[in-house]
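This structure is in structure tokens; I'll ask about it shortly.
All protein chains of the complex are present and in place, except for one that has been dropped.
Chains here go by letter, A, B and C, matching the order in which they are written, and residues are numbered from 1 within each.
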Amino acid sequence: MAWTRDQMCERAALELEDGFYVNLGIGMPTLVANYIPESMTVTFQSENGMLGMGPFPLDNEVDADLINAGKQTITELPESVYFDSATSFAMIRGGHIDLSILGALQVAQNGDLANWMIPGKMVKGMGGAMDLVAGVRRVIVLMDHNAKDGSPKLLKECDLPLTGAGVVNTVITDLGLFEVKGGQLYLSELAPNTSLDEIRDRTEAEFIQ
Amino acid sequence: MAWTRDQMCERAALELEDGFYVNLGIGMPTLVANYIPESMTVTFQSENGMLGMGPFPLDNEVDADLINAGKQTITELPESVYFDSATSFAMIRGGHIDLSILGALQVAQNGDLANWMIPGKMVKGMGGAMDLVAGVRRVIVLMDHNAKDGSPKLLKECDLPLTGAGVVNTVITDLGLFEVKGGQLYLSELAPNTSLDEIRDRTEAEFIQ
Amino acid sequence: MSESKKVFSDAKSALDGLLSDGMTILAGGFGLCGIPEHMIVAIRESGVQNLTVASNNCGIDDFGLGLLLQTKQIKKMISSYVGENKLFEEQFLNGDLELEFNPQGTLAERCRAGGAGIPAFYTKTGVGTVISDGKETRDFDGETYLMERALTGDLAIVTAWKGDKAGNLVFRKTARNFNAPMATAGKVCVVEVEQLVEVGEIEPDQIHLPGIYVDRVFEGQSFEKRIERRTIRET
Partner (left out) sequence: MSESKKVFSDAKSALDGLLSDGMTILAGGFGLCGIPEHMIVAIRESGVQNLTVASNNCGIDDFGLGLLLQTKQIKKMISSYVGENKLFEEQFLNGDLELEFNPQGTLAERCRAGGAGIPAFYTKTGVGTVISDGKETRDFDGETYLMERALTGDLAIVTAWKGDKAGNLVFRKTARNFNAPMATAGKVCVVEVEQLVEVGEIEPDQIHLPGIYVDRVFEGQSFEKRIERRTIRET
């Protein structure tokens, strides 16, 4: 067994720095928040209009006016700030968010990202993902190394519609950590109990070790 | 004697309608506020970031944080709202202000306006005037019919740098009220004790009676 | 003083004379949070047809804008997210509903531009994706950007927490979302508020949207404020 989902999130959390403003995507990325050291101040942005996102509410704290970008009920913190959608995306698109961590359907070796639709099958929409990957200073993808049917998700080229071209900086999967530099993919870390052969077998993308 | 300055302002005030949002320029236009009927609600915008401008303060009400676009100390009203400069000009440029009344150095018969500089002599700057004339729904110029040296201010063409091209809708001078329609100037009202001959004598612009 | 000219008694009277077939409506809200729920019902009851609706989402099957999908009053949506609305996805895949996907930030900025007299602007969002199809790209300082056009609507329907009789608005928490930028981009803007107060009751420094953008306002009775994903922690 390589990295578990928890370990992937823990690894992703190591990329955070004190004082960072971070946007976490829906799903697994949300869990990264659980691995921030107490000594560190990280402020989470929710693109529907909030900085300083708190944990989920207790049953008696639920407030219909207070949700995250995944439409889940959440809470505020002492440092929270609310703003409108235009202001929120001015912040995102203007490069003020240090880091975005999000999921993916496919990532190409040049940093192309696909995570918003499967033509004829799944039409979720891009939501704020296209804005995030275009505007945020650094983009980390957190995803399973392979799809449920075993097919590779790290590809030579994405065949699904792109969310952004050449936008991914780092990919963390259950098998390792990759970085995209100068349009090329580098394997920087191998998860424990994972061999280079295994990762080669399960990856379509060309990567430099 | 034609219209006095007070009468010019009074005449300009007749162009206001209940519910209007209005921006008044520095100088004589400011006085138009004194002629609004009690029964009418008119809200004044100050482009430095306020809607609902009140009168000048009493001596003990002066607040350095509360000034108008002419940098004079003012007061707030129950309906006042404050906002930043980008928001203020989004409002102006987005066509949300019903009417702007401002002064002029020159107006051309096609509605061109010059009121921000005399090359080599006076360099005040355009402030918000270029934004106002480009964005506000209707622009009224309130000015003396002639300059202090007697030269006409209503011209065939402005020779001073323009504030806006074809932006003036109405001109009120001490001699009468003009309207610009389809790029032509129309004399709509003659001030009392003013003859058509006198106004022709003192005007360079061609106008239709 | 006559600022109460803007005040109406309910959704139906506030929308009176403003609805017509084929019009474009900008609808505030994100998911079910901060949606103009009373006006959506009134629009359904009006029977107006062939609407183009710009809204980040399209409600859920039986609440919010989903109600107008049920009755097929919507011809086209401009949205960033279909999400879990089955009817939306189904009508789109069937070809019954046109759908113009806008990235969420592009949708918000297009409305902000529409209200601010900016006919077009450039953004990096969507470069190299299907969003750029048919749009101009242009390089500034070595980076490629897309040109996006402003969006305006015949009518903006928005919701606020508190509003005074001059239309000055205060929003609450994340219910602010698209309500503010969309309010500025409607040729006419109608607002439903949870609390209608007298002019002067809101601090001038704490107003989120000045009343100049608001043409009509009414106090909604009993907001349902349905929650799409109630998520709680145990301790």
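Keep in mind that, in the parts below, a residue touches a chain if its C-beta (ideal position, glycine included) is under 8 Å from a C-beta of that chain, and two chains touch if they have at least 3 such contacts.
Worth saying up front: this structure is predicted, and the values here are computed from it rather than measured.
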{"item": "Shown chains touched by the chain that is not drawn here", "value": "A, B, C"}
{"item": "Options C:I118, C:V197 or C:I232, residue touching the unrepresented chain", "value": "C:I118"}
{"item": "Positions on subunit B contacted by the hidden chain, ascending", "value": "46-50, 55-59, 61-68, 70-74, 76, 82-86, 88-90, 92-93, 112, 120, 123-131, 134-135, 161-166"}
{"item": "Sites on subunit C contacted by the missing partner chain, in the whole complex", "value": "109, 113, 116-124, 140-141, 143, 145, 149, 170-173, 204-206, 208"}
{"item": "Absent-chain interface as seen on subunit A, which is shown", "value": "18-19, 21, 39-41, 43, 45, 51-52, 76, 78-83, 89-97, 134-135"}
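Just so it is clear, only the chains that are shown with their structure count from here on.
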{"item": "Where subunit B and subunit C are represented by their mean Cα positions, the distance between them in whole Å", "value": "35"}
{"item": "Whole-Å gap between the CA centroids of subunit A and subunit B", "value": "54"}
{"item": "Overlap residues in subunit C, where contacts from two or more other chains coincide", "value": "112"}
{"item": "Sequence positions of subunit B contacting 2 or more other chains", "value": "none"}
